[in-house]
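Just one protein chain is left out here, and the rest sit where they should.
Take a look at subunit A:
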Amino acid sequence: MYAQLVKSDAIKSREDMSPEERAFQDRVDAGEKIEPKDWMPEGYRKTLVRQIGQHAHSEIVGQLPEGNWITRAPTLERKAILLAKVQDEAGHGLYLYSAAETLGVSRDELLEKLHSGKMKYSSIFNYPTLNWADMGAVGWLVDGAAIMNQVPLQRTSYGPYSRAMIRICKEESFHQRQGYSIMMKMAFGTPEQKEMAQDAMNRFWYPALMMFGPSDKDSVHSAQSMAWKIKINTNDELRQKFVNETVPQAEYLGLTIPDENLAWNEEKQGYDFSEPDWSEFFEVIKGNGPCNRERLGDRVKAWEDGAWFRDGLNAYAERAAERRRAASVAAE
């Protein structure tokens, strides 16, 4: 979801496992947490670096579509709230990069891979945010979908990842609620405001459904990730759960979900709904979404424009350390 299409190994049967791998799988099965210095299969480490890295990238690229609206927020209060939310996303990126770093990659390496296009971020952030109602739709639907994925990941087998998720989930609920609060204001406002809210929902509904990744029948290699407990639920399970929870919230707002096939299914105790256009999804992942170039361009520009500042702080830290050394020599 925030990590879609994470490449992973094919699942290994117990007979094919080495004694170390078997002992490792037993620990995971027993619900023990794996910590950075523990032995782990190379595939586990690699898949986690990809997944946590992708997740971290999504957090910081996710700042961009919302950052655009900080200076355009309708009131000072909304501005302060949005600023706090966008700041949270930077923090979430930091927690996740830190978790990835315990696996032997550096944050700068991961950023380099993001900037050169070798690593991905969630497809959702390649859609434009056209007006203020989109801030509501993003908070409500996009953060809502993210929570759906992140809550179970608090139980993931890798200790540092699990702890990052626990911290993130504590803060994420504020994000969804602030989005819903914007939607309420607009849906219960003037007819024009309500129309904007409906339009935002129309544009974000299917991209939000895509966040969970391809359908289980097309989702390769998730079996190994599930056996390792770095993926807890299947894509379709989470998507279904998201639809079930979101429909009543849309009804309360008086908004229509843009899906004529949406209907309650008594038998499965859930809604039937239309799948998103998966060809669009794969195009966006490939780099051909409406905003891919703009987002990555902004990201790289921010990193390059900040270089003088990072260098300056480094130079200051080095000089200060030199001065301290000189002072301690003089005192001797």
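The rule is short, and it goes like this: a residue touches a chain if its C-beta (ideal position, glycine included) is under 8 Å from a C-beta of that chain, and two chains touch if they have at least 3 such contacts; residues count from 1.
Following the convention adopted for this analysis, contacts and distances are computed from a predicted model.
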Out of "GerAB/ArcD/ProY family transporter", "Peptide/nickel transport system ATP-binding protein", "Thiazole synthase" or "1,2-phenylacetyl-CoA epoxidase subunit B", which one is the UniProt protein name for the chain not included here?
"1,2-phenylacetyl-CoA epoxidase subunit B"
Residue of A:21, A:88 or A:195 touching the missing chain in the full complex
A:88
Would you indicate which residue among A:38, A:272 or A:322 is in contact with the undisplayed chain?
A:38
For review purposes, identify every residue of subunit A that touches the missing chain, sorted by number.
35, 37-39, 84, 87-88, 91, 94-95, 98, 101, 106-108, 163-164, 167, 171, 304, 307, 310-311, 313-314, 316-317, 320-321
